[in-house]
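Removed: one protein chain of the complex. Kept in place: all other protein chains.
For reference, chains read A and B in written order, and residue numbers begin at 1 within each chain.
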Amino acid sequence: MEATIDVQGIHKRYGRTVAVDGLSFRVEPGLVTGFVGPNGAGKSTTMRIVLGLDSPDAGSAVIGGKRYASLRTPLREVGALLDASAIHPGRRARDHLLWMAHSNGIPRRRITEVLELVGLAQVAKRRAGGFSLGMKQRLGIAGALLGDPPVLMFDEPMNGLDPEGIHWIRGFLRSLAGDGRAILVSSHLMGELQDMADRLVVIGRGRLIADTSVRELLAAASDNRVFLRTGSRSEAMTVLANAGATVAITDRDAVTVSGLPAERIVALLTDARLPFSEIGQHRASLEEAYMELTRESVEFNAGEPS
Amino acid sequence: MTYQSTIQGVRGGFGQLLRAEWTKFWSVRSTVLCLLAAIGLSILLSMFLTFNSTDANEGPHYVDQFGFVYQPLAGDGSVVAHVQSQRDSHQWAKAGVIIKQSLQSGTPYAAVMVTPGHGVRFEATFNTQYTGTAAGGPRWLKLTRSGTSVTGFESGDGVTWTPVGTVTIAGLAPTAQVGLFVSSPPNYVVEKHFAGNDQHEVPTNGEATFDNVSVRPAVPTTLPAAPGPPVRWSFADILDTNRFPGGLAPGGFTETDGAFVVSGNGDIAGSESVSSLEAPTGDDIVKASLAGIQIGLIAFVALGVLYASSEYRTGLIRTTFTASPRRGRVLAAKAAVLGSVVLVAGLIASFGAFLAIQPKLHEKGYEPPAYPYLSLTNETVLRAVAGTALFLTLLALLSLGLGFVLRRSARAITLVLALVLVPQLAGDLIPSIEAAKWMVRLTPVAGLEIQQSRLRFDTAIGPWAGLAVLCGYAAVALLAALWMLRRRDA
Partner (left out) sequence: MIRRALRMEWTKLRTVRTSTWSLACLAAFSIGPGALLVSSLGGMCPPECDADAAQLSLAGVRLSQLAVVVLAVLTVSVEYETTMIRTTFAAVPGRITVLAAKALALTVVVLAAGTVTMLAMFGVGRAVMPDGYPPLSLADGPTLRAFGGTVLYLGLTALLALGVATIVRHTAAGISLVAALFYVVPIAAQAIGDEHFREQLQRYAPMSAGLAIQATKGLDDLPIGPWPGLAVLAAYAAAALLIAAVLIRARDA
């Protein structure tokens, strides 16, 4: 089976709320595809539709060309982590994986393997109700890996992981993709995906905003701007603005300048005897790029701190 | 290049699903505890209810009252009669020929007779019974005495005789009374009203017409004596003041041209014979020993509901449907696992309760003849006890279905309990027996009737019919669950 996820024009509404509004994208093998959007954008809904849990009002979602419901041993084709707390608190971690293994005819030794992979081998016999959030997350990942599937879908897998855990999962998912698998990872925090994703599918209010590679996105956001750090911020701003540049404040002592090349800026500042400590090409962070893109689509906006 | 899974999976068949659901079941400790509690509760409660004794056994060991047209018979011989007609006054009305030690109630006897409801019978000494042909209509009957052995015959034409049964009555006097007899037991009527029940007996009047009546002593070995005048027939009401202290209407007979019209009331029966000795208000001790199940079932209901609703509470339902997208099969697997588990548990509970309690009940006063000793090999008992396990299984499946439909344990449990508990309580209050019966017939409680071992005045429905009602409920619930599962988002 080809390791791809293909979503075509899906629509889904719950009552009066439109969760997904005409979404189409494709997840290719060998890449980690980040699925990002603000809270309530429709990420989880989309994943559930792909897994056949919710039925779309229109459109289709297929994995390797086939609908999920038609897969004979689905856990061997697709592994998914939707909700880490979806476990019975009275059941032991091992037994939670055991029944999943039984349902798809997966041999028992695989349970030990995946528990070791995610680092839960020590607590296999403990009841899941006593697990910390991070441990539950790892258990969910173990479950997704049980059938060693070529397609993996993770809904916010980094929730509750400590920095070491995040570092581990980053490397882990990259290596899984390197094996030729198709990986779809959703998150609402860009920073988490910074060094992990190759492609990004950005959605907001149920609609596709961007479907692009990370490099392109960053390049577009960086936009030939110059980053300047100086103690005399207001004076520098005046000088540069007078020279026709557009200046944006990024910090107490930092600005971003667009419209002038870096050397020209250096010359202007030297002429005006304004000291500066740092100047260079502005490298947009994924976070910035993302905020730009989704500014209009953020549904749940906290007020700006004054 | 696309990655391929390195795991050898087995083609996801139903067997896999069963295994998965079974694992889910036993791997949660509280589920197993709940099951054990259900079994324990049922048995313990049944035992608790039998703690105190009862004086339920007031029944006599026999009843012996009838109208007797008799004459003495010295030594061996036979008595023949053709029963031309018998009034259908009661299914256990009896008319036939009898040989009896004396006119005292309770003395040994042997008789062959016809009954409106149970065909031809040969009964003797209160504890022997044989059945002859079941056909109604006129019949020839013959009793032959030879020493202490008596044999009953029947015939359609008075020429070819078929033996019905035979008995040896030790100590039967050389001269006994033989002749025609008629008996007809009273009917029980129970009236229900707000304060309770009223029961009383309504007597019936038995009557039968005989002809071709003859008493033939056996051929004597000595020369026959000169024939004397024909022996006259006498009549007596054999009275059983124990059983019918107030007495019944007296019988009598008339004879015209060899046709005897005989009337009589009462019954001749012993502890081993099925007859009117069973009062319709008597306790059903098989049902009683399973009484704890009526409360223990609450735990089984909870089990069934939780097996479905806990998947929703924890959000596990999505994982389940991700592992097995064919939702109908998941439901079937759950039903199969739950059904088998509850069936086994139910068998343990009901057999356990029965075996623990039956001896105690007899100790506490429920004695033969009214309450005979019952063993598990008795067909009725087996049906009641094993059927109870079936009842619990169907009830659990009903709960499972409703658990999936309603998705919240509180709602589902309450609904099932309301359907099961209320009809059992309402019987107390509803003034009309018919209405109370309909309440039982139309609710899952009907399934409990599988336990019935004797017909009572308030028996609403037959055992298997009752179970079928519960089966219907369970089927509807599971179908509704299937429809909901398929239609709804997970």
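Definition applied: contacts are C-beta pairs under 8 Å (C-beta built on N, C-alpha and C of every residue); 3 or more make two chains touch, one makes a residue touch a chain.
Please read all numbers here as calculations on a predicted model, not as lab measurements.
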Next on the checklist: One chain isn't displayed here. Which of the visible ones does it touch?
Outcome noted: B
Next on the checklist: Just to verify: which one of B:Ile39, B:Val63, B:Ala288 or B:Ala460 makes contact with the chain not shown?
Outcome noted: B:Ala288
Item to check | Listed residues B:Leu36, B:Ala134, B:Leu355 or B:Leu425, member touching the removed chain | outcome: B:Leu425
Checklist outcome for this item: In the whole complex, of B:Leu306, B:Ile348 or B:Val440, the residue touching the missing chain would be B:Leu306
Checklist outcome for this item: Among B:Ala74, B:Ala410 or B:Ala465, contact with the omitted chain is made only by B:Ala410
Item to check | Per the touch definition above, residue among B:Leu45, B:Ala218 or B:Leu442 touching the missing chain | outcome: B:Leu45
Checklist outcome for this item: Omitted-chain footprint on subunit B covers residues 41, 45, 49, 51-56, 193-195, 283, 287-288, 291-292, 294-295, 298-299, 301-302, 305-306, 309, 313, 366, 409-410, 413-414, 417-418, 421-422, 424-432, 435
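Keep this in mind: only the chains that are shown with their structure count from here on.
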Next on the checklist: Can you work out the whole-Å distance between the CA centroids of subunit A and subunit B?
Outcome noted: 70
Next on the checklist: Under the definition above, what is the set of subunit A residues touching subunit B in their complex?
Outcome noted: 1-3, 29-30, 48, 51-55, 68-69, 71-78, 80, 82-83, 85-92, 95-96, 98-100, 102-107, 110, 143, 147-150, 179-181
Item to check | subunit B - residues contacting subunit A, complex | outcome: 1-12, 16-17, 19-24, 27-30, 310, 314-316, 318-319, 321-326, 489-490
